[in-house]
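Here the complex is missing one protein chain, while the rest keep their positions.
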Amino acid sequence: MTNKIFMALTFIGVPLSVIGTVMHWPSIILFVLYCLTIIALSSFMGRATESLAIVAGPRIGGLLNATFGNAVELIISVFALKAGLVGVVLASLTGSVLGNLLLVAGLSFFIGGLKFKRQEFNVFDARHNSGLLIFAVMIAFVIPEVFSMNMNETKTITLSIGISVILIFLYLAALFFKLVTHRGVYQPSGETEGHEEEEPEWGKRKAIAVLFIATIAVAYISEHLVHTFEYVAESFGWTELFIGVIIVAIVGNAAEHASAVLMAYKNKMDVAVEIAVGSTLQVAMFVLPVLVLISLFFDQTMPLLFSWQELIAMISSVLLMVVISNDGETNWFEGLTLLAAYIIMGIGFFLL
Amino acid sequence: MTNKIFMALTFIGVPLSVIGTVMHWPSIILFVLYCLTIIALSSFMGRATESLAIVAGPRIGGLLNATFGNAVELIISVFALKAGLVGVVLASLTGSVLGNLLLVAGLSFFIGGLKFKRQEFNVFDARHNSGLLIFAVMIAFVIPEVFSMNMNETKTITLSIGISVILIFLYLAALFFKLVTHRGVYQPSGETEGHEEEEPEWGKRKAIAVLFIATIAVAYISEHLVHTFEYVAESFGWTELFIGVIIVAIVGNAAEHASAVLMAYKNKMDVAVEIAVGSTLQVAMFVLPVLVLISLFFDQTMPLLFSWQELIAMISSVLLMVVISNDGETNWFEGLTLLAAYIIMGIGFFLL
Partner (left out) sequence: MTNKIFMALTFIGVPLSVIGTVMHWPSIILFVLYCLTIIALSSFMGRATESLAIVAGPRIGGLLNATFGNAVELIISVFALKAGLVGVVLASLTGSVLGNLLLVAGLSFFIGGLKFKRQEFNVFDARHNSGLLIFAVMIAFVIPEVFSMNMNETKTITLSIGISVILIFLYLAALFFKLVTHRGVYQPSGETEGHEEEEPEWGKRKAIAVLFIATIAVAYISEHLVHTFEYVAESFGWTELFIGVIIVAIVGNAAEHASAVLMAYKNKMDVAVEIAVGSTLQVAMFVLPVLVLISLFFDQTMPLLFSWQELIAMISSVLLMVVISNDGETNWFEGLTLLAAYIIMGIGFFLL
């Protein structure tokens, strides 16, 4: 049912986006059109990824999900950086962190919790993720913020580059740890990884083809999407910050939203958490530092410097998530708590 | 023995308070008289609540304890708000949070720990409470503080109202979770709730009658108490902040202090923790937002904005409590650590 809607949206949205772009339709209409089309395309990417994930197993599956969810993010951000919208990029990455930690995980825990009284996931993974969340946000984001107060711009950029390189290095080391040296080491005792056989929706080839085509379409649309921001901000009375933190983040993460909630509803909390938290970590430890390094080739360099509001919002969210997830168990109320935190931050950024 | 002292204090204190108020005795004398009388009345409310708690079981009992301990708080605060003392109200709520988390819990853990080597309480409740503490303080209190730096007053009030509504909603949802959907779900395995039969001191009717009458007396005295603050501050060289954070908070929470320590001494740590942390949560998630909403009808609206010192003191206390309580176990040294933290903050607010 929803699949048909998204298919229709895609097959109408993509050509309309091209036509509208060429014919210079009003920005508001284009903005809505682009957003809906990207969401529809993300849904295809999500289904393709899920098919691949079934073949590849829960952990790699989660990584795949996170990767292609954040491909949309990365693509939009590169075009926004090229257009000089450094503030919007940082805002949308903040929004992505908040959205994944609070909205995606919150919805998953809440909706999964309505069906199941207690849902469990791998407590070792939860702790591993907690350490990385604290590292990325409390160390790698906080240090430049506090140290740059007494630094000139050159030193701030140097510090940003250094931290970005370390983040990427540690992200790759984490993959190596998870997939090579400690693969299967942290399985809860007594649990066999024999999940019931599930039929992938698409074959491997078809899934990859869909992913490839959808990615190109997203890239094309993203390039034009970022140029509509300033008109939209003006028309709706929104700040660019709000567009970045809430709108772009929701559009860019639609795929994760859908598939994480679906997994939670099927009681596959390992995958749901991997999507939500794994995606957060990928944004913080990979997408963001890569964008910092890419920005060196553009006119305007992006330092690793969030606004205080963005930074504090991320710190609070991370601490909440760490405390809630560290026991490897969820219920509807924990989901609701995360959602309540998201709404509070949404109001905050809207009013800012 | 202490019961008799408190009874004497009440039967002397209440009439003296009325007479002193009518005859305009010196403010210092009235302040001391009011405080002692409220503490004595709180003790009656505490005993009545304990009687009801025995009938109602440990969890509802704890909630009852917290509710009526904070009734005193709420009553004093409403009259202080009416008198325009917004700063004193925020200070006394801060003091209530610090007092419950550090002083009440600290004394309970310490004194209980002198008798028992290791005391245990429900680890699931501890984690549930940790999540809510982080939510209330790190999200609901921190966000307006940081976001209002770049906001005008109207927006700050709007944000305060929005967050207050969400806090109250989540507090009610937490009650629904605890008492309805997940009642008894998180009992530690193997533990039966068959606590030894205990005889309530008073019957249900007498307990309710005592609660009712004492509450009215507290309300009457509180109304006059708040008007003595400025004279007392002047005479003793205290700041209003110190009166709010330390004095009002101790007076307002005397009931919790007494009953939590008593429970710890009887090795009923579940109840002791429920009183200390549950009371904190009620102040933060119910009393405070209700006061924000009530203040809309008064001359001076109270935004959800603490001073930086108040906010940081609460954040530090919450983090300390989360780390100490998250294993569901206490000993005398953990109690001493909490008390040491309270003394440090007491010195800080005294010198401020």
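Think of it as A and B in the order they're written, each chain with its own count starting at 1.
What we mean here is this: a residue touches a chain if its C-beta (ideal position, glycine included) is under 8 Å from a C-beta of that chain, and two chains touch if they have at least 3 such contacts.
What you are looking at is a predicted structure, and each value in this text was computed from that prediction instead of being measured.
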Omitted-chain contact residue, chosen from B:Glu145, B:Glu240, B:Glu274 or B:Glu334: B:Glu334
Identified contact with the non-displayed chain, of A:Thr21, A:Ser130 or A:Thr337: A:Ser130
Chain A, residues in touch with the chain not shown (by the definition above): 127-128, 130-132, 134-135, 138-140, 142-144, 146-147, 149-151, 155, 158-159, 162-163, 166, 169-170, 173-174, 177, 181-182, 185, 322
Chain not shown, touching residues in chain B: 117-118, 308-309, 312-313, 315-317, 319-320, 323-324, 326-327, 331-334, 336-337, 340-341, 343-345, 347-349, 351-352
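Basically, only the chains that are shown with their structure count from here on.
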Rounded Å distance between chain A and chain B, as computed from the means of their C-alpha atoms: 40
